[in-house]
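Can you read through this structure? Questions will come right after.
A single protein chain has been removed from this complex, and every other one stays in its place.
For reference, chains read A and B in written order, and residue numbers begin at 1 within each chain.
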Amino acid sequence: MELICPAGNSAAYREAVEAGADAVYCGFRNETNARNFPGLNFSRDEMAAAIAFGHSRGVMSFVAINTFMRAGSEQLWFEAVDDAVTAGADAVILADMGLMAYTARRHPAQRIHVSVQAAAASVDSVAFLVEAFGAKRVVLPRVLSLAEVRNLTHQAPCETEVFVFGGLCVMAEGRCSLSSYATGLSPNMNGVCSPASHVRYVPQGTELVSRLGDYTIDRFAAGRPAGYPTLCKGRFSADGRVAHSFEDPVSLDALGHLEELRKAGVKALKIEGRQRGKAYVAEVVSTIRRALEARPEARPAILSRLSRVSEGQRTTAGAYDKRWR
Amino acid sequence: MTAPHTRPTLTLGPVLFHWDGPAWRDFHFRIADEAVIDEVYVGETVCSKRQPFIEPHLPEVIDRFTSAGKRVILSSLTLITLERELRATRDLAGQDDFLVEANDLAALRHLAGRPHAVGPIVNVYNAPTAALLAQRGAQVICLPPELPANSIRQIASATPQVAFEVFAFGRVPLAISARCAHARARGLHKDNCQFVCGQDPDGLRLDTLDAEPFLAINGVQTVSHACQSLVEDLDDLVAMGVRRFRLSPQRCDMVAVAQIHRDVLDGRLKAMEARASLAALYPEAPFSNGFLHGVVGAAWVEGRHRLPR
């Protein structure tokens, strides 16, 4: 199985290559990618240099152009695809059907991977994208169970790639407007979810309150780790009962299921976290690489060091365990 | 639509909430008999486990609408992961008696080459995507609720072959998950949910820790607490090329809600008065129109900030 690693900048790209990535995914520094965070991502020159460096080391580059084109400004997205192709991208990761159509028409030889943001959760959805745009691979939503991943991989007319580590979306990706409901900015349109521009931490008595826009997302007792106010990980009250209504603040760790994923025929494993930096990339990629090369029974010991990465956060195998639902 | 309309079409969206079978049937009967609705979307879009509740009543509801001269469009499921959901979607898309609204790419695959509608949860954010879907047979596209007016205008003017629809009234579908937050809130698992979502026919209100109403849970779907209302924007939307307005069923007098929108569209009622009447009909939630105005979705932008034409 290929190991697909995140890079938010050139330094992280180099770390990923050194750590044993088979491919690195990254995006341009604008709203064409779903990690449109300040100070992050690649200029055209940086992207070309990173891709060339990757190729010199036998590592592929996938360029994520996975937001939805803003009506009237489609050229920005078209140029991102053109420039990724010119820079030598081994694949472009796309979510917008109009952009897939453009890419298939203008660059028929270019490999298209379907972003998780495209919400292809069933074999028919995948088949639709393969038939319509010649997609070669689909990144599966984090809402599928292992059995569903296996089924889909067997029946799908293209390769499948699954997330195994990092952030976890509780909601079906690419179909969530919670962020724009509270802040006006959304993953689909702006490449941001619960954006930092709308985050405030407000001391209230002995507590620290995390707010997103005009809404309180959580409260923390003095000295307790304060979570980032991602909307779907917040605490709310229903009928007077306070709870993490959608999901506890957990991150995804499906590394306990590597053998099942391999047997299911999954082509590639994806690590989330372009926003987390080079130290995270180096640690996570090298550890998972060593685990993949080890015998299955030796893996847990190797992988245990990753618990540090999720410090302050619990992890879950997410939907891969059917019980999660 | 197929024949050019000079008069904008009023549609009733699929019931998003879990109403028990007889209530679901009676609601639709009354719409069929009394409401100034032109077309109706029918079908379970949120959770396949609810389908058995409405299926026994589907034929009589469809008959009632057809007899009343209202066109029926069958809505497909939004999130498809199970084999039986896939089969149901294939069957639905395979029939030729009624137009089908695709709410997922799976349905689009099976509808290719035949006339169909595209629902608000399929990501149509720009004209190239709309044109692509039109080429594959889409006649009607209900645009995503988070789209701002600028995008709607661009898409509608560049794709005149499609009848565009916007989400004009109701709590906005904001997210869908494979997990059921409704069951979770009641201490249950999805597989043994006991259909607790049926206890909240207008959604289960979620408040922030400051006791401010924020969202509502509808089974695996999350909807806004605020009720989106574009009643003050109808004229502008018509001028932009929008030809259809969707009223999404809430627990209130939807016959009256429809009449108000019809009266505004036909020039018999002023938008400001219409808004006051709607507020009286549905006092459970504040109104929002922020998405359309390109700001926070939950916000209400006053009428004096008119949209540029």
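The rule is short, and it goes like this: a contact is a pair of C-beta atoms (placed from the backbone, for glycine too) under 8 Å apart; a residue touches a chain by one contact, two chains touch by 3 or more.
Criterion: contacts and distances are computed from a predicted model.
Trainee: According to UniProt, what is the chain that's been left out of this complex called? Choose from "Acyl-CoA dehydrogenase-like protein", "SCP2 sterol-binding domain-containing protein", "NADH-quinone oxidoreductase subunit N" or "ABC transporter permease".
Mentor: Of "Acyl-CoA dehydrogenase-like protein", "SCP2 sterol-binding domain-containing protein", "NADH-quinone oxidoreductase subunit N" or "ABC transporter permease", the absent chain's UniProt record names it "SCP2 sterol-binding domain-containing protein".
Trainee: Could you tell me which displayed chains border the chain that was left out of the figure?
Mentor: A
Trainee: Which of A:19, A:40, A:217 or A:255 sits in contact with the chain that's absent?
Mentor: Result: among the candidates, A:40 touches the missing chain.
Trainee: From the list A:58, A:108 or A:223, which touches the chain that is not on show?
Mentor: A:223
Trainee: Which parts of chain A face the unshown chain closely enough to count as touching?
Mentor: The missing chain touches chain A at positions 8-12, 37-40, 167, 195-197, 199-201, 223-228, 273, 275-280, 283, 308-309, 311-313.
As a convention for this text, only the chains that are shown with their structure count from here on.
Trainee: For chain A and chain B, what's the span in angstrom between their mean Cα positions?
Mentor: Centre separation, chain A to chain B: 29 Å.
Trainee: What residues on chain A touch chain B, complex-wise?
Mentor: Interface residues on the chain A side: 68-72, 74, 95-99, 101-102, 118-125, 127-129, 131-132, 143-145, 148, 151, 170-172, 174-178, 180-184, 186, 188-189, 209, 213-219, 232, 234-239, 241-243, 245-247, 319, 323-325.
Trainee: List the residues on chain B that touch chain A in their complex, please.
Mentor: Chain B reaches chain A through residues 78-83, 85-86, 89-90, 104-110, 112, 121, 123, 125-133, 136, 144-147, 150-152, 154-155, 172, 174-181, 184-185, 189-191, 204-212, 214-215, 217, 222, 224, 290-291, 294-298.
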